[in-house]
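Please find one structure pasted underneath; my questions will follow.
All protein chains but one are shown at their positions in the complex.
Entry: subunit A
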Amino acid sequence: MATESLELEEEGKIIGGNQHLIVDDDLREMGKKAAWSVSSCKTGNGVSSLRDDNLENYWQSDGAQPHLVNIQFQKKVKLQLVVLYMDFKLDESYTPSKISIRAGDGFHNLKEIKTVELVKPTGWIYLSLSGNDPRETFVNTFMLQIAVLSNHLNGRDTHVRQIKVYGPRPNPIPHQPFQFTSREFITYSTVR
């Protein structure tokens, strides 16, 4: 037990955020293929504001905590990174402070895979889903749920401005066991 809580604390404080969204070329955004839904929202600040690449508008929840963002895929996908955009300076008490990420096949068997605590985040927050084991670089799942457990200054509702979900690029050459790295191999692999 003790070790567990220690781990939780270690896992988690992220202070501040990043100005720019910089992601490895190896990863690609998977959100377009998913169905997004939220536990509650205020009219005019719905789930679409989370996906519109516009940092000016935000999703505002309108109910009891925890506030949930559900991301459901049609088939199991490998996910590696979740990136959120929040702004403490603009949102103050609406800014989430504790976030839990859960994964599973559906609402019935979600399991928590990551918890973070945020301290005055302003900008892009990168949450990697990889475990320590090299075998756990990705989370292979049907569904991801991002739960806002509490806000700064004990606010009830929350603002999130943007969410992006990343997974690895598939092998450009289907049905090959490994991807090619050298130039000669890649040259011969496409017809343009």
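As a working rule, a residue touches a chain if its C-beta (ideal position, glycine included) is under 8 Å from a C-beta of that chain, and two chains touch if they have at least 3 such contacts; residues count from 1.
Keep this in mind: contacts and distances are computed from a predicted model.
Student: Can you pick, from "Trafficking protein particle complex subunit 6B", "Acyl carrier protein", "Cell division cycle protein 27 homolog B-like isoform X3" or "TECT1 protein", the UniProt name of the chain not shown?
Tutor: "Cell division cycle protein 27 homolog B-like isoform X3"
Student: From the list A:Gln60, A:Gln80 or A:Thr141, which touches the chain that is not on show?
Tutor: A:Gln80
Student: Counting contacts across the full complex, list the positions on subunit A that touch the omitted chain.
Tutor: 24, 26-27, 78, 80, 133-135, 137-138, 168-171, 173-182, 184-185, 187-192
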